[in-house]
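Shown here: the complex without one of its protein chains, the others still in place.
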């Protein structure tokens, strides 16, 4: 399984990520997820979210999740980009892509990965008023 | 709910579809699905799939699915592009996008829509050797 | 009464035609039309149980009563995606 993990303070460039996608002939499904900063958090209007990451542990925990994904599903490629630092409202903070033979496993793995991230990957949010 | 449905014999241009995306401040999740023609069908190597569509009924049935989606989930936008005619191996035949406030409903709706399509939308495949 | 019938996908191969016009008795239902078509195109009968029936752009069940001008479609299970 190909893996790409990017933690970045730069805006997520979907178009360039998609342009770099490679997939082999046996692959029939690509699922992309984009998480976007919403204009309110806990009912309060915000202008941005500041993401803090325990960088080294983030990388390690994501790779533990990738290891487990690889055991569970026949995935060819996983790519994940997470912003750190200040992300303005309406900007994406997370981009995930799964390439797999069939849609069932692509959807399952993508959702499982995001759920796993929200459980164990040490990233925190702080609303910016 | 915004709806866009395209049946086309032209290649699917993901980059331009993504560039045209609009979403309001309350939206936090975008799920994209890309279905790609695989190199084999029922164990035989193929070079392409020819898609036949009962055009008018395809449009009607998709809109019935969109109506139902709108009742079930708070979706802001659904866009779906399906190729007709010959689609070569490794080329996408289907592109779907759901924009919603949260990821749960975006994933659920996207999968439900594809399942619904495979149940009722009159499109057929013919492998090309 | 006459209705126009269109076949899709490999039903065109089974019948040897894409479209036909079928004469049916007044108040015949879709089930009766299907039987008549299977008698005329015996290969269609091999798909009896998995045939989908539509009138216009909507699916209909076998007890749908046909009206003058109805456009009927017969096709195998759909396979989009």
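The first chain written gets the first letter, and so on, giving A, B and C; residue counts start at 1 in each chain.
Criterion: contacts are C-beta pairs under 8 Å (C-beta built on N, C-alpha and C of every residue); 3 or more make two chains touch, one makes a residue touch a chain.
Everything numeric here is computed off the predicted structure, so don't read it as measured data.
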For the chain not depicted, the shown chains it touches: A
Residue, one of A:32, A:61 or A:77, that touches the chain absent here: A:61
Positions on subunit A where the hidden chain makes contact: 35, 51-54, 56-61, 82, 93-94, 114, 117-126
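Note that in this section only the chains that are shown with their structure count from here on.
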Gap in Å, rounded to a whole number, between the CA centres of subunit B and subunit A: 22
Chain centre separation in whole Å, for subunit C relative to subunit A (CA means): 48
Sequence positions of subunit B contacting 2 or more other chains: 35, 114
Per-residue overlap in subunit C, given as positions that touch at least 2 other chains: 81
